[in-house]
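Taking it in order: structure first as structure tokens, then the write-up.
In this view, the complex is presented without one of its protein chains, the others remaining in place.
Chain lettering (A, B and C) follows the sequence in which the chains are written, and residue indices restart at 1 in each chain.
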Amino acid sequence: MTVESTAARKPRRSAGTRKSPSTKPELVQLLTPEGKRVKNAEYDKYVADITPEELRGLYRDMVLTRRFDAEATSLQRQGELGLWASLLGQEAAQIGSGRALRDDDYVFPTYREHGVAWCRGVDPTNLLGMFRGVNNGGWDPNGNNFHLYTIVIGSQTLHATGYAMGVAKDGADSAVIAYFGDGASSQGDVAESFTFSAVYNAPVVFFCQNNQWAISEPTERQTRVPLYQRAQGFGFPGVRVDGNDVLASLAVTKWALERARSGEGPTLVEAYTYRMGAHTTSDDPSKYRADEEREAWEAKDPILRLRRYLEASNHADEGFFAELETESEALGRRVREAVRAMPDPDRFALFEHAYADGHALVDEERAEFAAYQASFTDGEGA
Amino acid sequence: MTVESTAARKPRRSAGTRKSPSTKPELVQLLTPEGKRVKNAEYDKYVADITPEELRGLYRDMVLTRRFDAEATSLQRQGELGLWASLLGQEAAQIGSGRALRDDDYVFPTYREHGVAWCRGVDPTNLLGMFRGVNNGGWDPNGNNFHLYTIVIGSQTLHATGYAMGVAKDGADSAVIAYFGDGASSQGDVAESFTFSAVYNAPVVFFCQNNQWAISEPTERQTRVPLYQRAQGFGFPGVRVDGNDVLASLAVTKWALERARSGEGPTLVEAYTYRMGAHTTSDDPSKYRADEEREAWEAKDPILRLRRYLEASNHADEGFFAELETESEALGRRVREAVRAMPDPDRFALFEHAYADGHALVDEERAEFAAYQASFTDGEGA
Amino acid sequence: MAAEHVTSTNMALAKAINESLRRALDTDPKVLVMGEDVGKLGGVFRVTDGLQKDFGEDRVIDTPLAESGIVGTAIGLALRGYRPVVEIQFDGFVFPAYDQIVTQLAKMHARSLGKVKMPVVVRIPYGGGIGAVEHHSESPEALFAHVAGLKVVSPSNPSDAYWMMQQAIQSDDPVIFFEPKRRYWDKGEVNTEAIPDPLHKAKVVREGTDLTLVAYGPMVKLCKEVADAAAEEGKSLEILDLRSVSPLDFDSIQASVEKTRRLVVVHEAPVFFGSGAEIAARITERCFYHLEAPVLRVGGYHAPYPPARLEEEYLPGLDRVLDAVDRSLAY
Partner (left out) sequence: MAAEHVTSTNMALAKAINESLRRALDTDPKVLVMGEDVGKLGGVFRVTDGLQKDFGEDRVIDTPLAESGIVGTAIGLALRGYRPVVEIQFDGFVFPAYDQIVTQLAKMHARSLGKVKMPVVVRIPYGGGIGAVEHHSESPEALFAHVAGLKVVSPSNPSDAYWMMQQAIQSDDPVIFFEPKRRYWDKGEVNTEAIPDPLHKAKVVREGTDLTLVAYGPMVKLCKEVADAAAEEGKSLEILDLRSVSPLDFDSIQASVEKTRRLVVVHEAPVFFGSGAEIAARITERCFYHLEAPVLRVGGYHAPYPPARLEEEYLPGLDRVLDAVDRSLAY
């Protein structure tokens, strides 16, 4: 039988222009772009006792993270790094959620969570190893309960879920947080992590930074309704937070972590934010997005917003900002120097760590490689 | 850092005992188990003009499908089939949805859609080839717009979505229906098919027969909320229908197909039903479920239910039922004989169809195989 | 193996794995068993029969129907210090988990510069000969052996099944454990107090002088039948049970080939890019001046696994292996 009828169908709306059938999604916001503190009945309590010092701390975290990020970008331009994935614009989502964590919580990042790494106490220069090409992951995940960066999109959400299942088995009351992007939301693995975490009631928070883009694709290529709504069909709550509002990001993540700790299971947090830079230093956003979009988001800059609040509320003075500027420069310098001093790995590192318990073929190949290297008169290879 | 805190966590509820946070899900029902027609404001219109003859037709479809299914089960016991996956109990879901289709619609089944195959006009004996082990799929999918059975759980939902994308590109107004089970709902592929179909607004109906079991696992191992709710997080509607009610299954599927045809995009239909038999003839349900459960569902038998309605409404007389009995036996006989007469494939079929355009290695292996076969004096192999 | 005070029991291969899992669950609280239907049902082959009853739902875990999820969460559990043994229900259903296995499980240890271990066992009942429908009879071991970071093993008998499972669980590396499903019901002695051979060492299961047959998993039994038949014709075949596909014990194969000077490799998997290719290539390199004949391979054809009624034609059988033996000896 062949299909003959071609009539009657209404013209399809091209994907991406389709509007959500639901009303405008709620966005949890505690600080307006102008730096005004707005009340929120549900989430205020999670930041009710925050001190001016802590607020300055958040500000400092964001500034230093941005400084580090800028340094990395410029190190890439100078050829010191092969690639860099900038977090520019996503500082509030990362610092807010990162500072909501307890030491015994565990983090599963993507490749862009430099701000979260900062909160965990991972030395920023350690993050650069993989981008310089000296290793594929340069820190001990258990050193700061911060897992390695994961490049295969979405994979880490399952690791986080499994880890959280283990936390529950241990009877511990720590929580796990899995970061992923708007693009990642389309991966089957992410859906499976929702299923597993819901079925096992695992103490995990799914933290989706919707930065509006997956390389060149806008979020409408991934979903036709707001992403936070994905959770309810799996039986757990989802909430959208203003990801450029560090206070709101902190509060909502605290709430979600508390749910995890108290046996309520998983939560999805969608942090609505914006990737202000290129996808990575290899990317050229001018091919696919207009400058005006970026400009509009600059008005919502997460750092500027908190600065306005700090200034208006007199929680920080000139001295603080000046000192931070100095600290910032020092960080940039330290990172620059550390990267330049980072040695290339020894060639025999090729064969190391492929296995924990060894493998006969690896031994054989290492020996052949050594003999081959030794065959050169200069002892150095070609 | 090690995780030390083990206190404070509430005892976790073991998965599967967790209750849905939502209220009792709505179940679309047009016929009660007792065969009473109940009104439904939304869906009545899709069966408003159904004739007594059509009702008898649905009944006949269900009876013959069940008869065929029983014959296949007994053919397996007799060693004529290697395996059989019975649809016992799911006749209404399959006949109802199958009869909602137009000829130019396209079906992507699992391995259990014998009733849908029946509605499409696929000769039932063709379904048996793969269970007998003479082929891996014995009919021309384009012959009846009924794709081959798919064994890898969930895969076909993506094929259906792609096919539907093609239908839309062609500007045709036909629709596509993808069958899958409650277990399949956990597969990443199913989630990805939801994403793709929503983003491209593809004319596809996802028809999930929730028969309460995925082999030995109850649906609570796959989800903690009713499955039809999964759809909303992807931006399209989901509805739960009484899958043992053939009228309701027909009506709801018609509604969903109409949505597809008119450019509204995908719909999820969860047909709430019960696998009354074993998972397959290899399975032993006594290992994991109580007889009482099955007995409770027997009271909701889809065929009995329609019979009660037909009888009470005088839409069918004794003669109809008697004649159907005879037809039923004849079908059983025909299937039995056809299966027994089904020849084993020629051994050279091994090499056929691996490729459409040929492959040098296959040619080489075929030639070697032929020479090897010819090397036996009896010309028959060992 | 020590012969004193032997606690040897005759049991089927499936039961031997069951007993091995039981022992692991019993002795190490970090060991978990996970998979579809592994709980009350005890798996479709009953390999995990009774384990959930005895160790609880927290240790023997029925999972959602999603293989990527099973392996992905097992990785997370391993990161938390657990030692998950996951079951893939049939060979053909490992592919949804392939990404997690290849890009995550296999590489995590190296990626972390050795900081995290991945003690995960992936159990896969594999191979044909049981008259099953599509996707239930495949032998995908080569697809794992090519991937660095994984170890790939396959026992051929109950004793090895028992001990290799113990060793796989104790390994800090991920082990893909291929179980020869058509041998699940074959019985053999299992001595649960033996000192096992190393996991990745091949075993000479029959000595011979004229030709070496190399096999693993389900094909070892066939090779014994081949050797019996060949013996009647006066040919003395040596049989090596490889047991491990990655690493391959080339030293043992080489030693045998240096003696017999002829080698035939037998596996169910397709010959093209199969284990036989790697063995042939490396052994030819190592034994170039010893080989009297090219290494011959007997295995599946380059075609999708056929329907059950054709599988006897597809699978290596007595005559096809004997034919290869004759061809080799004819050089």
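As a convention for this text, contacts are C-beta pairs under 8 Å (C-beta built on N, C-alpha and C of every residue); 3 or more make two chains touch, one makes a residue touch a chain.
What you are looking at is a predicted structure, and each value in this text was computed from that prediction instead of being measured.
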Please provide the labels of all shown chains that the missing chain touches.
A, B, C
Kindly state which of the options B:28, B:160, B:208 or B:256 is in contact with the chain not pictured.
B:160
Across A:50, A:83 or A:324, the one contacting the chain not displayed is A:83
Full-complex touch with the removed chain, picking from C:78, C:102 or C:227, is C:102
Touching residue (missing chain; options A:161, A:186, A:244 or A:328)
A:186
Which chain B residues would touch the chain omitted from the figure, given the whole complex?
135-142, 147-148, 150, 152, 155, 157-167, 169-170, 188-189, 192-193, 195-196, 199, 352-357, 359-362, 364
Go through chain A and note every residue touching the omitted chain.
14, 82-83, 129-136, 151-153, 183-184, 186-189, 214-217, 221-222, 282-283, 287-288, 344-345, 347, 349-351, 354, 359, 361-362, 365, 369, 372, 375-376, 381-382
Absent chain, residues of chain C that touch it
92, 95-96, 98-99, 102-103, 106-107, 110-111, 134-135, 142-143, 145-146, 148-149, 246, 269-270, 272-278, 280-282, 284-285, 288, 293-297, 301-304, 331
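Here, only the chains that are shown with their structure count from here on.
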By CA centroid distance, what chain is farthest from chain B?
A
Taking the mean of the C-alpha atoms as each chain's centre, how many Å separate chain A from chain B?
41
Touching two or more other chains, which residues of chain C qualify?
63-64, 66, 68-69
Per-residue multi-chain contacts in chain B, two or more chains:
186-189, 221-222
